[in-house]
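The structure follows.
Note that one protein chain is taken out, while the other chains of the complex remain in position.
The chains carry the letters A and B, assigned in the order they are written, with residues numbered from 1 in each.
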Amino acid sequence: MKQLAKRLLRLAFVLIAVTALTFITLDLLPGDIAEYMTGDESSLEDIEAIREDLGLNKNILVRYGEWLKNAARGDLGKSLRTEQPVAEAILSRLPVTLELIAISLFISLALAVPAGILSAYREGTWIDKTLNCIAFSGSSIPVFIMGILFIYLFALKLSWLPATGYIPLSDGFFANIKTFILPGLSLGLVEWVPLMRVLRTDMIATLKEDYILAARAKGHSAFYILFAHALRPSSFTLITILGLQIGHLISRALIVEMIFALPGIGRLLVNAIYGRDFIIVQGCVIVIAISYVFVNFIVDILYALLDPRIRQENAHA
Amino acid sequence: MPEKLPLSFPLSLAWLILVISCALFADFLPLPEYDHMDWQNISSPPGSVGEITIYDSSGQEVKKSCRYLLGTDTMGRDIFTRLVFGSRVSLAIGLIAPAIGLLIGGFAGMIAGFFRGKLGGSIMTAMDIILAFPGLVFLLAVTFNFGRSLTSLAVAMGMLTIPAFCRVARANTLKLASRGFVTSARMTGQNEMKILIKEILPNILAPMLSYALFIIAGVIIVEGALSFLSLSVLPPTPSWGGIIVEGKEALEIAPHISLIPACVMFLTVLSFNLIGDALMNRIDEQRRQL
Partner (left out) sequence: MSRFSEKLLEIENLRIHIKVGNRLIRAINGVSLNVDEGETLGIVGESGSGKSMLCRAILGLFPQDAVLEENSVIKFKECDLTQLTEKQLNKIRGKEISLILQNPMTSLNPVIKTGKQISETLVRHLKIKRKTARKNAVQLIKSVGIPMSERIADQYPYSLSGGMRQRAAIAIAISCEPKLLIADEPTTALDVTLQAEIMDLLGELRFRKKMAMILVSHDFGVIANRTDKVAVMYAGKIVEMACMNKLFTKARMPYTRALINSIPKIEDKPFARLDAIKGTPPNLAQLPSGCSFSPRCNKAKKLCFEKEPRLTFDTDDKHFFACWHPI
């Protein structure tokens, strides 16, 4: 319990540090937004009025405090261009990003787990070497190039799948999934590599253990042994890495949303940057940063939950 | 028996030397201007011939024919030239940012691993805060505010690489610090900073440098992503990601515009990764034999 309290305290600390840093980083020179909003032919009074209105003249700490207060109530300000509340804009786009992340995690695990198991089982053979080659090359391809390649191959040349666009779930399950296949693959085919590598290493070590020999002596098939006996003990590092990957996943999802025109948070953020919509940029960055911190926190807790069992087991051994 | 370096090593090295030389001697190569637009030859395939206007020594306009080695892009600009000049951006950021990370992160990691305790703990917490941001988002925020000059990009990416170097430096330092020769030096009262520099530093330099190669590969990818989003250096300076994103519109009719720079970027990143991998394996072998 004491550990949990310590962790929560640390979480709060990091959250405040993150939001504060973001706020300060995005603190534009006051002139900027006001000038942008009023256009070229405005008088100094107009600019001043807007500054007053947005409270840009106050001290930054005061502004941060006010922002924090409002954020706690769910009010993240209004977009400079569309007047839409930022919180609403973010919430409406959240499902898309989450679905993208979920699908790509699924694809990367669906690739990494069999590949890792196979290459550990057949360590040193041509299967292992080939898989390692593919993995290595895969880790050298940036996500956006993967995306472009897929669009070129599957959308343009073969016309199997749509290149861009998004169809919400309400319009049909399969149509919805179709729009996520190429983006999900672009992400998944880059993400699977570190997962596969880590699983392979752990599994090679596990397969040398006595209890695997014992399982073989019981007459179980190789398939059963690999999945029912060897996979669980080898997944430890995999799960840890999975947690660490989420950060990369969020950044890459951003790029993928831009390429495939998926209306997610990433696209919202980038478009806001193009349009210099400061309030939305601020809201998005902070929401993304906070989610990231939370996810890492949860992974940490999960790790600690898995840990006592291993710790106890080691104590007996 | 030291393992021979795999075939991929000299190939990667050759490719990198090629790219780096092009970047360095770009100005001396007989290439058309990178922003010269040949409207007669939009999106031409590789090898096509076009006409460019240059000014000769007496200031007269002279029309010269030239061969577009890798074709032209959607605005008639020679892709090969743009790739060469774009490599300057990628390589500059790709080398400067990890250098910053290596210096600051490596040093911080050494201190955290050597002195440990409260100092080490607070260094790692600071790293955690940097790591608390998803990278690209951090970069977007920074460039949004501080502008998109080469300097701000390199510094921002450098900051992002600090935690990675710090972690590796700390891990390596911890391993070394528990070894006999270090403990004995500490016990005989030698100046700790001196020990750090004289004993620890030379031994972690090799693994840090080979790890740096992986980081370079990663930074090139991130810069590519940024320029793909048109958020890297300001035009008209070409960048690899920029060429690719421009080519996206013409993918159907002229795929070479996106795909050729994509290949170049892939090969460069792959080369850095392969060399880093080969060196890491070499170092592991040597360590095991010790």
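Keep this in mind: a residue touches a chain if its C-beta (ideal position, glycine included) is under 8 Å from a C-beta of that chain, and two chains touch if they have at least 3 such contacts.
Everything quoted here is computed from the prediction, not taken from an experiment.
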For this session: Sort by label and list the shown chains the missing chain touches.
Result: A
Exercise. Of the residues listed, A:R93, A:H229, A:R252 or A:R267, which one is in contact with the missing chain?
Worked result: A:H229
Exercise. Among A:F13, A:F106, A:Y211 or A:Y274, which one is in touch with the chain left out?
Worked result: A:Y211
Seminar exercise, completed: Note that chain A touches the chain not displayed via residues 209-211, 213-222, 224, 228-229, 232-233, 309, 312-313, 316-317
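In this text, only the chains that are shown with their structure count from here on.
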Exercise. Hey, which residues of chain A end up touching chain B in the complex?
Worked result: 10, 14, 17-18, 21-22, 25-28, 136-137, 139-145, 148-149, 151-152, 156, 247-248, 250-252, 254-255, 258-259, 269-270, 273-274, 281, 285, 288-289, 292-293, 296
For this session: Note which residues of chain B are touching chain A in the complex, please.
Result: 125, 128-129, 131-137, 140-142, 144-145, 217, 221, 224-225, 228-231, 241, 244, 248, 251-252, 255, 258-259, 262, 265-266, 269-270, 273-274, 277
